[in-house]
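The complex is shown incomplete by one protein chain, all other protein chains being positioned as in the whole.
Take a look at chain A:
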Amino acid sequence: MAAASSSSASPKTTMERRGIPGAQFVEDVETYLSQTGLDVNSALAFLQERLQQYKLVEMKLLAQQRDLQAKIPDIEKCLDVVATLQAKKGTGEALIADFEVSEGIYSRARIEDNDSVCLWLGANVMLEYSCEEATSLLKKNLENAKASLEVLIADLQFLRDQVTITQVTIARVYNWDVHQRRIHQTSASTAAKDS
């Protein structure tokens, strides 16, 4: 996974990160336009399109981030329940719990001393584990989720930087164009005055 930090890379190289193209930093607008061979309008159109693509990817990443951020407290709650069951194991008394049968309807359950728990793994699959195995599996899942979230956040930061660079480039190209037109206008009017 290419993840060069943007502060150490030279401004000329366009690095990409996990499929997100990097935005090229423009040192000088005129050189940029002659290098790419585009006129102002095509350059602006290209940059705008890039901006739209970035926005799309941003939506996707934000949705993934929301999912992960919901999953993490879920896993923590499961760990808590397994820990409580383990604690009860020593005492020999049963755990009584009220659970929801349907909306607004609750029933009482008596959970006897036991050594194993069943974990829902998704895709209609539920496996039975011993309490220790369950704890370690849940802990591993929690760590994976947290690590994925970190990577995702770094991706989003990279993406937002590229969006900012593109927005600044659009503004500069546009201003350069306005500046050029003004120069041409003044030189054209002086030429008209002279002739």
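Methods note: a contact is a pair of C-beta atoms (placed from the backbone, for glycine too) under 8 Å apart; a residue touches a chain by one contact, two chains touch by 3 or more; residues count from 1.
In the analysis below, contacts and distances are computed from a predicted model.
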Hidden chain of the complex, named as in its UniProt record, picked from "Prefoldin subunit 4", "AP complex subunit sigma", "Ubiquitin-related modifier 1" or "FYVE-type domain-containing protein": "Prefoldin subunit 4"
Sole contact to the chain not displayed, among A:Q53, A:S116 or A:Q157: A:Q157
Touching the absent chain when the full complex is considered, from A:D98, A:E112 or A:D194: A:D98
Contact set of chain A toward the excluded chain (per top definition): 6-7, 11, 25, 27-28, 77-78, 80-81, 84, 95-100, 106, 109, 157, 160-161, 164-165, 167-168, 171-172, 175-176, 178-179
